[in-house]
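Removed from the display is one protein chain of the complex; every other protein chain stays in position.
Entry: chain A
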């Protein structure tokens, strides 16, 4: 019910602020992704991360209200209260304010602070309620009605939808209030009127599927099942109460009819069976009463009323003028009570073992019903106790927190190993770099490039086309130079030296001519190549910068180790706190269970005493009867 109100409120806020969550930064969307799955812890963590990364507007109402609601659902009531109150100072839209006040009232009601809940609701004006959607209105009226009933005021129930489960709860509470006031007839009339309405799971009002805004529906099939079960259980309790009230009015047959409506596998079945037997006994139908009580006595005990069954069986036998069977039943009852008392005493010893409640907490976490092998039947009444349920919920939360802390500690160990490995490989890389002198290569290349630039500038300045010849051209130029040198050495001995010199000059001229022709393109190609070399060197420089940065980052290992150390000490502290709180909580649960066991034992001892007294009484009566018969027999013999 809370979850749905929260979703509706969130959607209303989202609509009012304009824009889907997907249009917001991913951090916010990630929060919603967890939130809509009901993962409150994960959603709160994501919210904290998004806030840490400044992905959320700190002045925006939407994240703050979501944080408030998540806090409430995660059991952080004081934090939720503070957030809601803070937001109320900033929100200026009356309907939003009204919705937040309803949320605040809901929180106070959950905490049992009814006065604060009433005060919060006084801030919601009737005309503002009209502006809220149907579900919010439902919640408002439910809270108003519930608080009035708890304050002892009769309310008009007609404003609630006919099949709404909330209406049935309120009506039942009203009937109980009337019964407490002694207005039994009114209470009976109210319950009878309620029970004419048959449960309809497809249109269960308050717990029905939320409107059209979710195509797939918020509740899963399992949840629908839970709500249907809840309705059926409520009906059982209504029938049982009606039976009790009718019986108190002396309408035993009507009471029997009511008890018969209680389901066979309900938590109220055994109470209904016992009461049915008594109603039949009141009508003098002891045979019927006997058969019902015998059936009850054979069943494992789930409710304390059932402890009465063995005595009741004996009572029925006695009323049916079967003193022998009554005596046998009483002896059996006495033995049964002794056995139960012994079992209770053993239970009290086991109770103080640290893992006594563990199987129950686990089934509670999994949302399963409690089978008899998980929690002793004698402790079943604790399950309907609000304080005990709250303690179980807190214990489950603490255990989950412990698991998270353990997981986090394992992660930290893994991170430490990771940092060790990285530090080692960084060190090896550093050594390899130093050994290969790789870091010095780039400055050398830069020097070579600068030399080439100087050469190119000189060539351009001197317009020296030959300097720009390609490798073949340079080879030819060298050959011409060599030929010229050799000719100079042998010129005196050669008759046709002039023609050779003319050939060499011609070849040099041709080469020069070609170089002049290619000068512009060669110069351009040279510049282009130099530019390419520049970009390569720049890229190399960037990489070198990254390498230096990476090498610098080695210093961060210490900072990371410090973070790990800080986190670990925080986690260990949390672990110690968790253990201390868990011990305290367990001690309280054990105390509550122990009180129940002591009370039950006292009750059983009283029953055993009654059985023993009845045995003595019956034996006494039998003896007296025998003594009364004997003299007559003696007379006959005489």
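One rule holds in what follows: a contact is a pair of C-beta atoms (placed from the backbone, for glycine too) under 8 Å apart; a residue touches a chain by one contact, two chains touch by 3 or more; residues count from 1.
The definition used in the following text is that contacts and distances are computed from a predicted model.
J.: UniProt protein name for the omitted subunit, picking from "AraC family transcriptional regulator", "Acetolactate synthase small subunit", "succinate dehydrogenase" or "Heme exporter protein C"?
T.: Of the names offered in "AraC family transcriptional regulator", "Acetolactate synthase small subunit", "succinate dehydrogenase" or "Heme exporter protein C", the absent chain's UniProt record gives "AraC family transcriptional regulator".
J.: Quick one: which of A:514, A:560, A:590 or A:605 touches the chain that's been left out?
T.: Reading the full complex, the residue touching the unseen chain is A:560.
J.: Among A:181, A:486, A:584 or A:609, which residue is in touch with the absent chain?
T.: Checking each option in A:181, A:486, A:584 or A:609, the one touching the absent chain turns out to be A:584.
J.: I'm checking contacts with the chain that's been left out. Which of A:57, A:282, A:397 or A:594 qualifies?
T.: Reading the full complex, the residue touching the unseen chain is A:397.
J.: Could you pull out which residues of chain A are in touch with the chain that's been left out?
T.: Listed in rising order, the touching residues are 14, 20-22, 26, 28-30, 32-38, 41, 44-45, 48-49, 52, 74-79, 214-216, 218, 220, 394, 397-398, 401, 404-405, 408, 411-412, 415, 418-419, 546, 560, 563-564, 567, 570-571, 573-574, 577-578, 581, 584-585, 588.
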